[in-house]
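Every protein chain but one is kept in place in this view of the complex.
After this line comes chain A, so read on.
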């Protein structure tokens, strides 16, 4: 039982991060129909940026804030310089553009930062909390708490604010949104900016647990993508559930089956979901029009 609980804790911790990455995917996908493979690199920028700014003598909270702002700027540039000029391109072309962007960001990160693994001190100490025979790191609580706060904030933003409603309107029908006076270009930039911020925040809180390096973005992107797909592409709640599910399955797979194939779990799940449940857990049926 204690082992089970331990696996649940670690699963929920990484799952919360996958959920945040998936949420970023969902936001951009809804607004612009683009699957942004550079989403994981925002996580890296958040983590690495904070590490290097903190090493330069800036206080941790301020360093984190600056790293998040840097990620937002990268997100806005990505939209302005790479996605906007290619509007109307095929899905495959758009995928390749964001993969190119992801490789580019990693390449630049190698130059700006370095190729080593880095960590951050845990926010509130390393003393584990005993709970039901298992232990929980205080940093795990930070990860889950921040993720929860972001989910709620994003929900309120999308449901209650005018800007959030404009974003949802753009997602539903770009032309109709433009007709009722929504500035679609600004909304799309907003989606990229908010996505980048979510990714970077996830990167800051998870770095004390998982470490960070210039290339950690790829796995975060792939697993976040799996999470978004499990939940049903384009459903924010689905992204959250999918993320937690992938995190839990990964922890159980590593704990009970084999830790060698831990990284394969997400992909096996993707394949199974695509074969048997192509619209995801929360996706509705779609009808193809000819």
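Throughout what follows, a contact is a pair of C-beta atoms (placed from the backbone, for glycine too) under 8 Å apart; a residue touches a chain by one contact, two chains touch by 3 or more; residues count from 1.
Operating definition for what follows: contacts and distances are computed from a predicted model.
Think of the chain that is not pictured: of "GvpL/GvpF family gas vesicle protein", "Isoquinoline 1-oxidoreductase, alpha subunit", "Amino acid/amide ABC transporter membrane protein 2 (HAAT family)" or "Succinate dehydrogenase/fumarate reductase iron-sulfur subunit", UniProt labels it "Amino acid/amide ABC transporter membrane protein 2 (HAAT family)".
Within the full complex, the residue among A:104, A:123 or A:282 touching the omitted chain is A:104.
Contact between chain A and the unshown chain involves residues 35, 82, 85-86, 89, 91-93, 95-97, 99-108, 110-111, 218, 222, 225-226, 229, 233, 260-261, 263-264, 266-268, 270-271, 274-275, 278, 290.
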